[in-house]
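Got a structure here, written out as structure tokens. Questions coming.
Yeah, one chain of the complex is gone here, protein chain that is, but the others are all in their spots.
Every chain is named by a letter (A, B and C) in the order it is written, and numbering of its residues begins at 1.
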Amino acid sequence: MATPILEIKALQKRFAGLVATNDLSLDVMAGETHAVIGPNGAGKTTLIAQLQGELSPDGGAIFFNGKNITREPAHRRAHLGIARSFQITSIFPQFTVLANVALAVQAQQGHSFRFFGSAWDDSELLGPAREAMDQIGIAHRADIYAEDLSHGERRQLELAMALAMKPQLLLLDEPMAGMGRQEGQRMTQVLANLKKHYAILLVEHDMDAVFALADRISVLVAGRTIATGSPEEIRNDPAVKAAYLGHGG
Amino acid sequence: MSASLFIEQMLNGIQFGVMLFLISAGLTLVFGIMNLINLAHGALFMLGAFLATAFIKWTNNYLLAAVLAMVITAFVGYVLELLVLRRFYSRSHLDQVLVTFGLILVFNDIVRLIWGVVPVQFRLPQAFAGSINLFGDVQYPTFRLLILAVGLLVALGLYYVVVHTRIGMWIRAGASNRPMASALGVDVGLIFSLVFAAGAALAGLAGLMTGSISSVQVGMGDPVLILALVVTVIGGIGSIRGAFVAALMIGIVDTFGRVLLPPALGSMVIFMLMAVILAWRPKGLFPVHA
Amino acid sequence: MPETQPNAGNATGTLLRGAWPAIVCIALLALVPTLSAMFDNPFLIRLFTRVLIFAIVAVALNFVLGFGGLVSMMHAGLFGVGAYVVAILAVHDFDGAPLWIFPGTSNLAITIPLAIVVTALVALLSGAVSLRTSGAYFIMITLAFNQMLYYFFVALQKYGGEDGQQILASLSFAGFDITKRVTFYYVSLAVLVAVMLLFWRLVNSRFGIILRATAQNERRVVALGVSPLRYKLAAFVISGAITGLAGGLWAAGQQFVSPADLSWIRAADFVVMAVLGGMTRVWGAVLGAVVIVLLEALLPNYTQYWQMPFGLIVILIVVYLQGGLAGLFVRDRPTGAH
Partner (left out) sequence: MKSKSSAAILAAGVAVFAIATASAQQGPIKIGHMTTTSGPQAVIGIDMVDAFKLALKHSGDTVAGRKVEVIWGDDQAKPDVGRQVADKMLESDRVHMMTGIIFSNVLLASVKPVLDAGAFYISSNAGPSQLAGRQCHPNFFGVAFQNDNNFEGLGQHMREKGFKKVYFLAPNYPAGKDMASGYKRYYKDGLAAEVYTSFGQLDYSAEIAQVRAAKPDAVVIFYPGGMGINFVKQYAQAGMMSQIPLFTGAGTVDQTTLPAIGDAAIGMYTGALWSEFLDNAANKRFVEDFEKEYKRIPSGFASASYDTARAILAALNSIGGKVEDKDAFRKAMANVKFEAVRGNFKFNKNQFPIQDYYLVQIEKDAKGRTVAGFRGTIMKDLADAYGSDCKMPPLK
């Protein structure tokens, strides 16, 4: 746990005068699950988007495994080992579940300029895809079209796709959003499993899940961290209580 | 090119640009607010011109005929929205293009059934039929000055309504978040119908203004449609301000392109301008944030 | 031809499963010369030759349109480029005057591949610019390129300008005369079948998967670590090259080319064919081409006002038949941007 896999230094992002990320610094250690919490509009999704590369920051720097990736395009970061699951489910609705995951495997392998040969009976793709689906527990839905999945299953599919990319760091943007109690508990189970194998930056509103999973927690308010520490420390931090937990989060 | 000729050509370019703005205002309004590509805009343009000629013959009063033509074109647009286009707001742009392409064909044949294939005459009131002396020996057609004035008024009017009035606020609310606007008690369906009717009325107005200086015949809306699409896209889809700037730009570039360049290049210059601008700014000059 | 997806019990998509409408369609098209002889109506072959060549374009267009989500309005322009390559070289062969330093030729074995290459280059250049945009902007910028190509050929007074260019040289394919009506029909049919197979393979290849995924959710494709631009451009070039091939065939079949072949109405016709046929199947576009060409040929025989029923048919199909004509035959899922 000594070396940080992800280091964020003094990150800045503005939208037309509105400060979304304000001098934000944060790190994720190898093997660590670092949760980021904060009220709506605190800039959590903006942060994830900058880490993944969809948005580019106005200032500051991002290091991944010691390498400055601040100006790397999104697809290159994915190849370095950063995988993102989206807050609003983002899948390929007209592909089956298996196809969705196989696509992620293919993207990770990087041999997509193959014009002939059916991708659908390519064991190089389907093997790892099935593995990822097993890990998340969605293998039994392999042949269902993604648009026919329930909400919870779609979130699971998202995760399976993220895993299929063989990432070193998972950026999870509210994986429990919109889930029922039972589904949420199942998802917490899945994440507890993943936690053993991956470094995770977790953005989540469900405090039970956060406190159950996180090794460390950072609290984000108005684009900056107001506190970072173990779940215990955060629970007892008066500033956090005032700014965030106090509002009944 | 002498200075007075240059000024006259500049005026021609601006006037042509304002005419293009009139033609594209309704298109970009509907496109921007309802996210609907309405190729039948050219058909409504044609309808406005034909109705105006018919009403001029009937009432012998240009202003009255123009108002009647706009009202009826608006009504046709309203019915069209209610019967067909309403269900296409949520469909892909491709479906919208196809269905409104079908509408063009239907409209062309309906107009042809009613008015025949012979181009019809557009009689201008005496006061606007001639030209006036602007400066030096430059005679400028009076009616073109009227087009200039009407175009500028429409631009200002649209700007005022959309940005500064309650209706404009509802329209913008409905466009950006339909469920939210409904929850606030805005009848979004009605607002959209009215906006579409207003777009149709603008098409009709453009048709009757253009028809007075050009030929009023079946299919007159088709070439005009391409110009309107070019203006809309260069300006940034949905941006009234963008349409205005783009229309002026195209009017001036086209006018000087025709005079200064060889003819083959002259007819390409608008499209080259568009390709260059979109390559430089893929969402047009004034992108509208969705 | 089905666009398969991995599937439990049957991971291997078989060639024939779900492809029967395509096979029936090809079989019926293969019967046309026989029917034509039976009814003593040679015009039937000509009409269906037109169907075949337009079908090739529609299938090629649908590769970027139905599977890539790119509504190109410049395929008439690309079609025309292919046609003019064959025509211009044939004219130089007939006149005996070299084109710059190259001698003209009427050998289709040379000119058709050349048509493919030149069209691919045009598609590469215009695609590289157009693909910077997306959605409605892409439709419009490709339309602009179509108009530029159109006016370019109008300006080519040397090759007839607006009047177009008659091919007076007798064309051959490496010595074989393939321009005889029935021979040419079967050649066109063979090309169509080959093109359908090509696109069916492409659509199910790794390359095709990325393309289809990009059409559904480009943002996610980027997040998966793929930069979609190169794939879209490659698809656009392949589609353009095949369209150039069809254009070359068109010139050989008609022995006449003109800027009207590049008109934007024609470009819209191609889009209509692809969409009405059903965009989610490679063979859907063939149905679209059959129906549109037949309607355009038959309706004017009944009324001067034939555009109205034609327009109404288009409207009804778009409103009620979202899977296109292919949707009549196989249960299908709608495609389109989400």
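We take it that contacts are C-beta pairs under 8 Å (C-beta built on N, C-alpha and C of every residue); 3 or more make two chains touch, one makes a residue touch a chain.
A quick note: this is a predicted structure, and the numbers were derived from the prediction, not measured.
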Left-out chain, listing which of the shown chains it touches: B, C
Contact residue for the chain not shown (choose from B:64, B:79 or B:129): B:129
Missing-partner contacts on chain C, residue numbers: 20-21, 24-25, 28-29, 35, 39-44, 46-47, 50, 151, 154, 157, 160-164, 166, 254-256, 258, 260-261, 263, 287, 290-291, 294, 296-298, 300-301, 304, 306-307, 328-329
Contacts of chain B with the absent chain, listed as residue ranges: 2, 5, 8-9, 12-13, 15-16, 19, 112, 117-124, 129-131, 137-144, 210, 213-220, 222-224, 227, 255-256, 258-259, 263-264, 266-267
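Just so it is clear, only the chains that are shown with their structure count from here on.
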Rounded Å distance, chain A centre to chain C centre (Cα mean): 43
Computed distance of Cα centres, chain C from chain B, in Å: 33
Inter-chain centre distance, chain A versus chain B - centres from mean C-alpha coordinates, in Å: 47
Chain C: positions in contact with at least two other chains: none
Parts of chain C lying in touch with chain B, wherever the complex brings them together: 65, 71, 129-130, 132-137, 139-141, 143-145, 147-148, 151-152, 154-155, 264, 268, 271-272, 275, 305, 307-308, 310-315, 318-319, 336-337
Chain C residues touching chain A - in the complex, by the definition given at the top: 4-8, 11-13, 201-202, 204-210, 212-213, 216-217, 219-227, 231, 234, 333, 335, 338
For the chain B and chain C complex, residues of the former touching the latter: 31, 37, 84, 87, 91-95, 97-99, 101-106, 108-110, 112-113, 226, 229-230, 233, 237, 263-265, 267-268, 271-272, 274-275, 278-279, 282-284
